Each structure stands twice: as structure tokens, then as C-alpha cells.
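One structure is given here, and the rest of the page talks about it.
As you look at this complex, bear in mind that one protein chain is not there, while each of the others sits in place.
Letters A, B and C mark the chains as written, and numbering starts fresh at 1 in each.
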């Protein structure tokens, strides 16, 4: 019997409609580098969803690339980035932002990984000293690395604080889909555009072969050049455009449906873990779940489920991570819970 | 009736076997970031083809990315790159190499775009002045931007000159397939590895959705980190691995077959152009053909064929480019020639 | 007897008043990093001379540093620099501009090294292609590397062309003093500020221990941070301020006097060379003179004068360079001419 798979949300390829469109466009002979009709239509859909017709939208092939290029495009050389210490750019991207010259000013956060508006002013005060970089951009992710979702109130407060401090707010949306599809969410795509200076719409972790859309609501005229310069342009860019076209059609129906599947499975899993009395690192309203298990379980678990070690907590307990995706099913969640109940 | 298509070799998606494998692996649940079995096997095939078991092989999603990352990985900050003036890194990559800090020392070449060994020593002499960058890497492409193919003798002479001058030789193989599959070619994959310090095996322009393999025969242990840092890692790296696995199997049978199709069509076209008395910018033994046409033809041509303006030559004549790909057919070449004969 | 010295204009230390002020401020205990009163007063003098009270003025310790930092501060990452092929940034600064990520687009010029307005539009046309860097800054030097001086008419035409093409004009003034002090000059400091987006006022080659002033007429609020970041801040910045204060007082009286000494000696030398029938690479109206001598002279010359090889012309002739400085004297020029007359 095949092992259960709750390791991550980027190990399958694409959801069936996205795969179908790849096959459908295969022999269409589209113009290269993202200048094709699919890309144009998908960009228009996104501008429309975001209610910002002036937005610059570009498609990228991956999260590290889009984050680093966007930040480099938005900043001047002497400007730095405020990020939660747990931010993906700070701890998982091999120094990509720094490799383009920008210092990251890492900030400790609570267990949910959310940055709070009141954490901004002390950083700004300290960096008035011109022997330091000038903080100019705040990086957050929604959902956060711990699966938490910003409310409209929280995001508004953070955005207002950024504006008041002449800071740009950049939202990494590698897992934006599960955030927007979460029952606790009250944000729309249009809110995202209105409450940030740039954000990404992640496709890789939500049922696309690959693809992240960068949205800059106020526009940035030469974004393509830096994307080209930093290796973010896919020759056959129509592969990205065609997939986004499928996922974003009808008010992002498929994009949100994929995420709801992931969320529903994860929430069933989280509830089941609680029922079993297995403690959690934090309650997550999206597709990543963080149970705390005795170290003695780590090996036996491996025999029936693929998962990731998140963080050793002490000599006897470890936080692990289960992730659901568009390809998860309630069936498999129940099988997992049953097996866990026997440990 | 559909327009004839001779515009480039990256407007179709993938050849059928490559597309099939994408569909086949879609639900396999492979490990991310290129650590999957497909990638491992494809890398092994390439090492074996290249007869260099110690080689570091990494897959990238595009040519600009692999060129810039490889060059940055091979050089120290004060080192520069000797390149033909027509080199892709010099004129088509939006300053990617310079964006990572390295000056390109552009060298004029003949019409075929080949760099000659005797062009190296004067550059080295001039740059003994330590107020200049230190030339440390020679960039060439095979096939060149004009479709020319280096012979084993030529490449050996250039490589020897590089070694004698403590220079690394990097070969951009975005169109390596058509070079190796050309009747005038006498190089093998193993020769490429023996006669360079790094080279790429291009898939994007030879029937893959996307994918370039970087081969560093002597190995480079931390190449993955800079690839990750500079946005070259595809989360679903198995998509690259699986395609290379298919194209590189059986001594690169499919890889070379795709290229032979492109070459055969292009050669038929070139011969036909000569028969029609249409002059050529240069004779090309691969899949790109450069006819010189009267400016009065440019508009009428557009009505029946997609092509590219290469270079205006004078007030009355323009060099254009026709490109064939794995998806071209002799049929369409004949149709094109017939239509040209009526202009 | 000591050898005659016509090698360059940066081998002496400082002119006496500049040296005196270094000694005078030695124990004053000034605030560090250029925030001292000398620096403030010198900056005010420069703003006043340039008739641009809003200008940002910063002092740097050397030409390579100020050029590279200024260009990085003015450009976005995807933007490139148009420069004469002979430009100092292109050929003598070890890739400093590229090391900060910007491609230099080198342009061939006439013997005087001047860039002509009509050379701009073809470059702009070519770079509309977004697979290339966006040209955004034009770099020239005044005096040029060959000692030529831009007239107000020439500079106005170039500046207008830049503005029409959304290009910034940056003038490297490492040898601005000899340009402004030349009899052929019709530019003022105020003209320099009105006809450029940034320019430097070189002190190192005009009688200061070290020091270049960068003037950005429209202002650039965070210039200090990038100067600090890229190693351009001198801890004891008052050493720069105090020297500029002395040279720039009374409408730059000493600054121009130093340059006039250098020019007068050089012009006497150039006239003498012509009288002797020694050909010149180009006529220079400033402090650098470029005689063409038989190769057989190179060795004997070395026995009585320090000079520099400029450029071998053919098998029998070489262009050499004689340079005069604030410390040159007509006496020594006459001695040199006499000795030359005997070769």
C-alpha cells in the first residue's frame, strides 16, 4: 500500500484543468516571453479581479525569484526590508534578497508569524541613523509560514502604518489561495490590491505546474526588464498565462476551489488531531497543520505517512508539519487519523 | 488558411514524448526542488553521455538564468567575461551578467559569430593592467547566434588557448542540439565536456516545455545554493528531470532526433532559397536561416509567413531570419519556397 | 640631477594652502563623517557657485568611488549607462559600474573623446527591445580623457538630447578644473549644474590630497546612505571639507589658479612641441599633451623625464602623454623642450 502523503503542496504537478490547458496550447505557436494572448487575457482577469486596471502584472516561475526580483525592482540600493524572522525570504531563499543588495531587518513575531503595526515605529526610529540602511519595504506573507490569515482589519492597520512611515507593503502570496479560501478570511483580491503596494498570487502551491503572478497596483513600467535580467522570464511564457487563465476565470473559481479542497482536508485533520488529544504548535485556519508529537513517534510515523519535521521543541517532543493540497482527500485524512489513533 | 510559421524554435510547447511524460508524472508525488528520482536519473544519463562521472549537473528553467548563474558561480567578483559581440549574454539578456557584477568584454567576430583563439592574447595583454577587470571566462555559443557550428579542431584550439591563459571556457548550448545533429558536426557530448569548463544542454529550443542542463565537468559543490539564490530552482523540479530523462535516454536519441528534424527542414529551406537566387547573410548548417530580401518584400511576406527581422542592411535590403523546430515539416518548407518564388 | 616629471597630475600631495589647512584643522576635534562645519561651509560655497541652493553635495575620496556610487544612486537595477568607449568608467575602473549591476553601452568617439548628441537616438531605438537594458544615463567627462573641453553650445545640445530621451546626464569632472580654466572654455559652475543631472568637481588631480565633490542639482535625499554603504565615507571627512573650503573660496579662486598653472605649462609645452615639429595625437587645450614620437625615442626619453606610454600607433611610432599639474613650472617645460630638441 502506498504511503499517505501530507508532506507539502508542491509535489503533485497540476490540477486536471491546468494540465489540460498545457496540452491544449502545446501546438498553438504562441509568441514567446509572455507576450501571447493567454498571458494578456490572464493579466486582464487579474487586473479586473483586483479592481485595479492600472496594475502591472507579470508572471514568474517561482516564489524565490518573484520575491527577490520584486523587492529589487521596488527598492533603491540603500534600502532595506523589514520581515518577520520566520519570513520565507529570511530563512528559505538562500540569501536571494541580500544577493541583490538589500539587508533584511528580521523581526520576531508571535507563533502565528504575523507582523504587528506597533513593531514598525521602533525600527524606523532606530534607522534614522544614516549609517544604517533605510527601511523602505515591509514583507509579510498571507497565509503566513504558520498558516495564519491576516484579517482585513489587521492588514488595513499594517498598511496604514506602512504608508505613515513611507514604507511599501509587499505581500508574499505563495499561499494566498488558502488564505482567501479560508473561512476566517474577510479579504478579497481587490482588498489585497488596495492594501498593499505589491503582492503575489501563488500558483505553484495551488495546482499549477508552476507560476506566480506579481501584481503592482500602481504600476511599474520597466518591470519586464529586471524580470528578464534576473532570470525570471520563461521563454514559453504562454504556459504560465494559459494556466492562470484557467484558474482565474469566473472570479478565480478554480483557484479558490483548489484551495478550499486543501483547506477542508487540513481542517478535518486538525480537528481530528485535537479530538485525539494531540497538541498543536498553533491553530492554523489553512492547509498547513502543526502537531506536536513525542519523538518516539517520528520513526513509526514515517512508515505510513510522508511529513516534514518542523522544529524540535525539547528532548522529547517535536513539531511536525502536515500539508494538504488540491489533490488531498478526506478519505486519506481519515486514514491518517485512524493510524495516528493507534500510535 | 493558417500562416506559415518560421519565426523561432520556442513557440510550440513540447514534443509529444516530453508532453506525455509531464502528464505521466503529474500525480506521482515527487520530492521538490529537483531532488526527485527523475532528475537523478536524467543527471546520471548526462554524466554518462559526457563521460564525466564527477560532473555537477543542474537543471534550470531558462537560458538567461542558467548563463548568468553559471558565470556568477564560476567567477570571483573582479573577473570579467570575454564574449563575441553577438553573444546572447551581451545583447539579449538585459544585462543579466552585469547585474551579477561581471563586465563583459565584447569582441567583434566574423559573420559566423565564432570567436577565434588568436583574439584572446591581445585581450589578456591589455588587461594585465590591474585597473581593469581580470578576464577569466570565455563565453561562446554552439551553435552560434548565426547558426554556425564549432568543429572539434576549432573548439580544441580555443580550449587550449583558454587553458594557456588561465581562462575558463563556457559554452552556451541553448541550441546545442542542432549543432550536434548537424552534418558538419564532429563533436560528441563527451567532447563538449572534455573541451570546456562548463556548458549547457538546451531543451527549451529543442522540444521541451522548458529546461536547460548545466554541466560542470570538474564539479562545483555548492552550485545548488546559488541556483536557489538567483531564482533558478523550480519547485516542481521533477518536471525538468522527467523531460530530460525522456530526451536523453538511449544516447540522447530523442534529443538529437528533434534537432535533426529542425535541421533537415532548415537545410531544405536554405537550399531552396539559394535555388531561387535569394542571397544569404551567411550559410548556416543548422536550424536558423538568414536570407537577405528587398525591403519591398517585408510586408507581403508577413501575409503568409511568421518570421523575424534580423538586421536592416541598407536602404533597400534587410536580413530576415527563418527558424525551424522539432515541429517543422518539409511540406511547409516547400509551401514557403513556392510562395517566395512568386514574390 | 632630478628627472623631469610630466607623468601625471596626482603624484604630488596638495598645494600649499590645502596642506596648510590640513595641519590647521588637525587638532580642532571636528565631528566625523562629513557632518563638520568645514564640510558644511564648503558645500554651501559649491551650491552658491553652482547657483543651485537645493543641490545635494557630497565629498568622496576618489574618482572611481564617486562615479560608481553616483551612477548606482541615480539608476534603477535594469538601467544602463551610455559612455564613450574611452570613458574612465569603461576602461580604467576595474568594472566598478558593472560591479554595481549596470551595463555600460560603450560608444566610439572621435579623437577628442567627445560624445555627440546624434549618437544617442540610434542607441535609444535599439534598446526599445525590453530584452536589453534600458539606457538611462549618459556619462561624459570634462575635460575628456584626451584633454578636450566641451563648449556651452556642445553641452547644451547634448543635455537637451538627453532630456528629450529621458536620459540623465552625468559629467565626470575629475579634471573639471583644467576644463573650466582653459582659454577655450565658456562654461561656468552654474552652467555645469544647469546642463547636467549630476557632476563631480575633482580635487585629487588639482592640488588636493584627495577629494571629489559630487553635485546633484535637483537633490537626492538619501545619497549619504549609499555613499556609506559603498565605502565612500571618510571618517575624518573634515579633511575633505577643509580642503574644498580653501579651494572653493572667493569663487573658486585657488581651484582655478591651480588649474591655470597646469594648463599654462601644458600649453607652453604643446606649442613648443609643435615648433619642434613633433606631431600630436590631438590638440589639447588643457593639461594633458599627447605627442607622437618615434619608438627609438622611448628609451632615451626615460633617462630625463617621467612620462606615460599612451598608445602604440604602429611599428615605429608611439603616442605618449605629458601631464602638467599645479606644481609644474614653465622652467621645467623649457628644460624638457630643450632636451627634446636634441633627440
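A few remarks follow.
What we mean here is this: a residue touches a chain if its C-beta (ideal position, glycine included) is under 8 Å from a C-beta of that chain, and two chains touch if they have at least 3 such contacts.
Given the structure is predicted, the values throughout are model-derived calculations rather than measurements.
When the omitted chain is restored, the residue from C:102, C:127, C:146 or C:228 that touches it is C:228. Residue-wise, the contact with the chain that is not shown comes from C:94, picked out of C:94, C:270, C:288 or C:318.
By the touch criterion stated above, the residues of chain A touching the omitted chain are 77-78, 80, 91-95, 98-104, 130-133.
The chain not displayed touches chain C at residues 5, 7-8, 10-14, 19, 22-23, 25-32, 61-66, 68-69, 93-96, 99, 204-205, 209-210, 225-226, 228-236, 239, 306, 327. If you put the missing chain back, the residues of chain B touching it would be 33, 72-73, 76-79, 100-101, 130-134, 222, 224-226, 228-229.
Keep this in mind: only the chains that are shown with their structure count from here on.
Of all chains, C has its CA centroid at the greatest distance from the CA centroid of chain B.
Centroids of chain A and chain C (each the mean of its C-alpha atoms) stand 50 Å apart.
A separation of 43 Å divides the Cα centre of chain B from that of chain C.
Chain A and chain B have centres, each the mean of its CA atoms, that are 34 Å apart.
Touching of two or more other chains is recorded for residues 225-226, 228-229 of chain A.
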